[in-house]
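Only one protein chain is missing from this complex, and each of the others stays in its spot.
Showing chain A:
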Amino acid sequence: MEFFDNELSTLMPAEGRVEAIAKVTGKGKYAAEYTVPGVCYAVLVTSSIPAGTIKAIQVDKAKRATGVIDILYHQNKPVVPGFADETKIRESRVGLPVFYTDKIYFKGQPIALVVAESLEEATYAASLITADYTAEVFNVDFVKTHPSIPLKAAGKERGTVDEWSNAIHIVEAEYTIKEEVHNPMEMHATIAEWVGDNKVKLYEKTQGVNSVQRVISGLFSIPRENVEVISEFVGGGFGSGLRVWSNTLMAVMASLQVKRPVKLMLTRPQMFSLVGYRPESWQKIKLGADSSGKFSGMIHQAKHTTSVFENFNENITRIARLVYDFKNLKTESAIVPLNLGTPTWMRGPGDCTGDFAIESAIDELSYKLNEDPIALRLKNIALKNDPESGKPWSTHFIDECLEQGATKINWKNRKQTPGQVTEGDWQIGYGMAIGMWTSGRTQASASIVLDKSGTIIVRTAMTDIGTGTGTAMQNLAHESLGMPKNKIKVELGNSNLPPAPSQGGSTGLASLGGAVMDAATLLKQKLATYAAAINAQYKDAAAADILLSENGISYKQANAQFISYADLWKKVDEPTIEAEATSAPGEERQQFAFCSSAAHFCIVRVHSKTGKVKVDRMVCVADGGKIINEKPAANQVSGAAVGGIGMALMEEQQADVKFGSLLGNDLAGYHFAVNADAPIIEVSFIDKPDPNINQMGSKGLGEVGIIGCAAAIANAIYNATGKRLRNLPITPDKVLLG
């Protein structure tokens, strides 16, 4: 099924998403759901020890099970040129050279892959495989290990520590956050099919088809255009789909080996160890202020986990350099290798973690100063210039976010002294925090096609992971061309379409939107050229003066100098009229700094006997520049806040230090927020276009919805109870013992 449903399109309510019908009818095809003739099923066998070497793998019994076609492991695998030797493996930068090593780096590492005729057969056969190992000493204990790993400077020091070491007000504290796991609802899956000797087709769960294409073509030494990647519907990502993980490589290897299409969908437990996570972290903040509440300096130190086979640094202290005007700032960090899978970017990577510590410390300072935390922030926010580069912000409306949010939640009802408001056994408090994210933009391409039926098709390789990219493309094409929305189709998530970056880092729409608008201009110019052969008025027509309707084009205003498509097509030899454009950031990046921001406000109630925390209200006001689709944008931000509630109160992955296993191994052992854990999230936007970032004035939104959320909740818990809780998640035991 196409992203946009042809047959049912006329039934679609105007306010719905472009792909809405496909999603509510179950017709949209996610990676593992395409019908591919001759497909066989792959199921993983993973290591039962966290460190060591594989001595032998017993596959004989599994081979005798019904339906088994082949079993891949380190002694039975196809040639992968990119894994030919140690140097090539390092250069490939894919992390785990799956089946090209007998080393075990973490528990749950793939050691064999059973390929069988059916899923049940492959699953049963996988259960019959055993392995002998030479076990080695392992370490999964972040808390015990990190003190021995030295900190290193993270960025250039501003000013000196000496200058403020005797500041009147000092807050100094440590903060920890447990590991969190992305867990998109769709488990990572691939159907891989080699079509010919050096051509492969992948139906893949990914946030970026071109990135999968690049990695697979590199590893298997085939031209990039010979790798076709299709990801039309993607069941969430939150960062886990930004990398190409071992499951994709194994599916491609298995298909090469058995010469048939192979489907591999990870199980939920495998999602916890194989496709990344937000690393467990430790932070220390020392924040100083003078008697007027002006920050005199900060030291921000951070450490987080990585794997023993790959260095991942998510730059937790980056946000210290972004939000507030620190004349004196020292940031240091370190990564701590453990026998776990490699972590990766998860929604608001780095900033989300760093922001929790900084915004908690500022809240603590506000009580020391007996000053309203909003006023304290406004005094110190770098509102005019990016404190790091010194460049002026192109636009920055965090002050307005604060003002609007405070009004919406009735901040004036908050008591400055904690523990003042109770309702039976419940203690009630207000909290707030802010978050920021640099608004990036990268090169992206899109094309717009007019076909003979009078339908517009907007195309890009970019994926839509639920963010509303497809709907935004339709909206932008509608605004630029004038064509009614039900005549505009969208095709995306396919590497054969105009190339685009991965959907991630809040850059999707900011990057792609310009390309769609440029393609619309080019298309109108092309149409004007054809139209000029019929009506000379069109000869020097500017693209802005051309309007498309269901039946034809007009000049300057609707119906003026109208030319029907039927007449127009008589002048065209091609089967379609097509325009493709590529847009990229330019000079404006030299002149300006760009950011998105959001302010989170909440009211929580804390049960004094059980320690249960309930978020009663959550208000988020965000500045993402011009909002293209209000409903999906608000949905994205409210969803991010739901993620923030999980981060603050329940999401917690732990490793068993004795056996190296993950305790959160499924959705019963690892909790994220369910419907009843979240209130109705109240979202609003500043909705002012940024005149410099791109043609639409849209900045990113995906990250800022979560960044300040956890700190706002922790700060509200303090306001309710007088307990300053600095270790996430804030589970009831921590509230009671706090």
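In the analysis below, contacts are C-beta pairs under 8 Å (C-beta built on N, C-alpha and C of every residue); 3 or more make two chains touch, one makes a residue touch a chain; residues count from 1.
Convention: contacts and distances are computed from a predicted model.
Taking the options "ABC transporter-like protein", "(2Fe-2S)-binding protein", "STAS domain-containing protein" or "3'-5' exonuclease" in turn, only "(2Fe-2S)-binding protein" matches the UniProt protein name of the chain that is not displayed. Within the complete assembly, A:A673 is the residue of A:V615, A:A673, A:L701 or A:A714 that touches the hidden chain. Within the complete assembly, A:M185 is the residue of A:A153, A:M185, A:A536 or A:L663 that touches the hidden chain. Those residues of chain A that touch the chain absent from the view are 7-8, 11-13, 15-17, 19-30, 32-33, 35, 41, 61, 64-67, 118-121, 123-124, 128, 182-187, 233-238, 265, 267-268, 465-468, 631-632, 635-636, 638-643, 666-668, 672-678, 680-681.
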